[in-house]
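In this view, the complex is presented without one of its protein chains, the others remaining in place.
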């Protein structure tokens, strides 16, 4: 097989070297991320259901969860949700196969419940949040084979585009790692920090400003002084973390919209702004690599919730990122790499219309020196395209 | 005070003596009863919420729960719900008082969840059943005083009618007690019997036919033989129970629509037919005394879910039954008693426009002999009208 | 064929001769009646759809419409709906037949829209009222034959009970006819009268009190004086109408809850109280004969929306009323007639388990003189049971 892989020079500065850089990450408790997470959990659960019941993944697509914000009355020491959040899972799924009914609705709801209880533990399922589901009937004839025994490479049924890049810039790294750390390690010791953490990074020249909006959970905060301590603690933690990744000047701000005199602080009952006025939906937040990076080309495709067997947009967005990461981890001398995959309708998805790897090399490296290595890695990763599907189904890869 | 109480002869035979009698009771797991139970639980929870927060019951009305049936795939040994039941709690409630927001939606959902988990334990909240709520804003100005300290008798704001009767006939007693026993004592030893038990009693002369439709729970039934045993066990149990209440000829049938050859039996995953095609709503099933009795006058009023402080229809239906029961328990010689209460707009509800007690006496008793006793009891019970409200709020009285 | 028809003396006074009588009719614009009307329109439309497409009526049941009240800001000269009414059509229907998809949802919505625009013309579909539909899949195997060519008598699949009576008493007649006249003839000349007219009749001895609650439409009422005129006009009209049907003393009250000093009057934007806080659902209002008559036995069955081919409860309620009317129109000397039909599972529905006609004759008529005529008419009407189905489908008979 002869894949159409092109390696060329990226005709711009590395993002790391540009004058202004903007990066954002919406934490897992942000209303848009909640929708991404629910949609992807539902997708994984449906894939597993189909594999368990019929030995292969049937047609489905669940990339349209909608969240309608609730109303809450937070209070130091513990307030309450007054009007529940409403989440509507939307999509299509195959509901019957070989005469057997498949519990797609119940499976979707159970997946949403389990995901929410893990991601937003303070949110009581069924009272603080109502989850409903509208799954239309999927097309029985749209079945690609991805089963326990055979994993055929499906044909592209759409013209679609995926883009990935590597390595992350310092600012990207800080924004991404700060959210991940706050929502795991830090949270373990600081239950007052809710999962709705939104981090904005802005670099101008050699100064990096990190702005964190962090929803505090009222049950763990007894008053304004404790709140102020909690904010200061987040600021310090992020500041320390940032310095691990950069030598540039770093400034961290947390909850800048607070006004202590007015008693207006970012206090919540459940740790997410979805409890009070912030709606959300799938594909409006982080891209497949977990970041929003206006300095780089991005795909509009909503990756979360899509069928990982045959949805070319999902596969190519995840695959292009994986390719970029593999290349930069295996090949030295790359300052910025952008991988684009463009599908060709009717061709196997491991044979894209174009796979182009555009590179900004380090000053002392010529493109020609690394071109062949890059080609080989791209080729290898394309050949292994079904592994993207597998890792999505097994939950080994994040989509937002 | 001089209440307009009338005692007169009931111009018909006692129902016990009529040639044909029909009685029905829908068990607590029947879709209509589920709605009644949810609506009444929500009502109780809102009353409690208001008492806890503001010391008096504010305006609300939640008598319109709608259940949309799901789909299930029952199987001997344990099947599954395929499409969840959908329950919509409908009504109005006061959401703000003195500047404080009151969590009426969350309270309603929590009440529904708790009720369902007790009444239909096999039904998993949030996946087998989705509960949503649409409570409009109640009128802030429609407030009667029923609080911790003062319990004023409210004014009737509608022309409404309540009717009660006592004592129950043998057939009524059997139908009522059979459902109660099956869903409590019997169920404790027989988890295979689901709560959706519907009992129809028909008496022609001295023959009583009891027809039971009993939803069996598949997880506890391993095959057709066990199913057949389960059905036979219910039949025997009801047969024995019936004979405690009558010397008439009794025939009991259970699940008459079963067709073993076709493999068509009344098997369910959750113990309620709501899982497969049977919708339900409030006020469509049992009357306030727990029975449907076409031989007797009935009120169309849906009692469950209504505000017990000021909803005259609810209060008069419960009160008329209570009056009838008190009279027959305290006064000998009554074969059939029917109590009707008719409200008068603008008058306190303990002064009905008419309270009439119509009586069929035993053969050897003259109406005149008991008239004064009856009058006194009716008067006493009317004077104690607010106790109906209290007992409803505390859950001491069933409304369906 | 030998039908089990029994004719006997009714062991009570004619309702006309009882001391106290209560009658109620909820007009077509009442929230419960709106639901009845929508459900029955949907049922008719589905029957027609099935007849048109496959030549016979397939399985469906749509007797569970739920209405959630809106909010409105009425004002003399014309106000507006602020929050729309929400109507949910609930039930099951066969969605596919012989490989052809049947547009049951769209048909249901179109039927609701058409019905509402006729019954509540001031209500703008889609903005003042949102109608949604949740129809589960009907059982394909539950098909009775009612087609263009053959109209088999179906088997009873349930134990069900219908009851009808005739003739109407004076009070019943007045209540029924007043609502009908107000909502047709009177409304033609008085657009200010909305369709939500609720009429309560109470007779004590020879005094009849008629209480009318009539929603006025604000666009046609410019101020309090005009409103007062409108109320007075309704009062006069009903008073005149009542006197056509009785020589008893008649008192008519209209909108007794109005308080002009407080500016509290029964003014609406759309002519129904559903716009402001009054929820509704099917089967909570008028019985199949259009009235609520606590003096008489009533069936709890919700007639509206049920499948008229095989739903025994619907058929028997309509048929028993039809039988009663036929008997009293053809046989002289009947002061009060009550017809009860009880089904027997597994038998054709024209062979009820019991059909009993209980009669209070005029003073000078002996039961024996008319018994045979009555028997013959009951027998004839039972034989013609499928005509009930036909007339329901064609909309020739009202169910509420």
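Letters A, B and C mark the chains as written, and numbering starts fresh at 1 in each.
By definition in this document, a contact is a pair of C-beta atoms (placed from the backbone, for glycine too) under 8 Å apart; a residue touches a chain by one contact, two chains touch by 3 or more.
In this text the structure is predicted, and so the values were computed from the model without any measurement.
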Missing chain: touched chains present in the view: A, C
Contact partner of the left-out chain, one of C:3, C:113, C:248 or C:347: C:113
Residue among A:157, A:246 or A:391 touching the omitted chain: A:157
Option from C:55, C:103 or C:346 whose C-beta touches the chain left out: C:103
Of A:19, A:247, A:261 or A:396, the residue in touch with the unshown chain: A:19
Where the missing chain touches chain A, by residue: 8, 11-13, 18-20, 22, 63-64, 66, 68-71, 83, 86, 88, 90-92, 134, 136-139, 157, 159, 161, 163, 200, 202, 204, 211, 256-257, 277, 279-285, 287, 292, 294-300, 302, 340, 342, 345, 354, 356
Where the unshown chain meets chain C, residue by residue: 71, 73, 80-84, 86, 95, 100-106, 109-110, 113, 125-128, 130-133
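One rule holds for everything that comes next: only the chains that are shown with their structure count from here on.
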Chain contact graph, described as a line, ring, star, complete graph or other shape: line
Chain at maximum distance from chain B, centres defined as averaged CA atoms: A
Centre distance in Å when chain B and chain C are each reduced to the mean of their C-alpha atoms: 25
CA centroid of chain A to CA centroid of chain C, Å: 56
Whole-Å gap between the CA centroids of chain A and chain B: 51
Multi-partner residues of chain B (each touching 2 or more other chains): 71, 83, 86
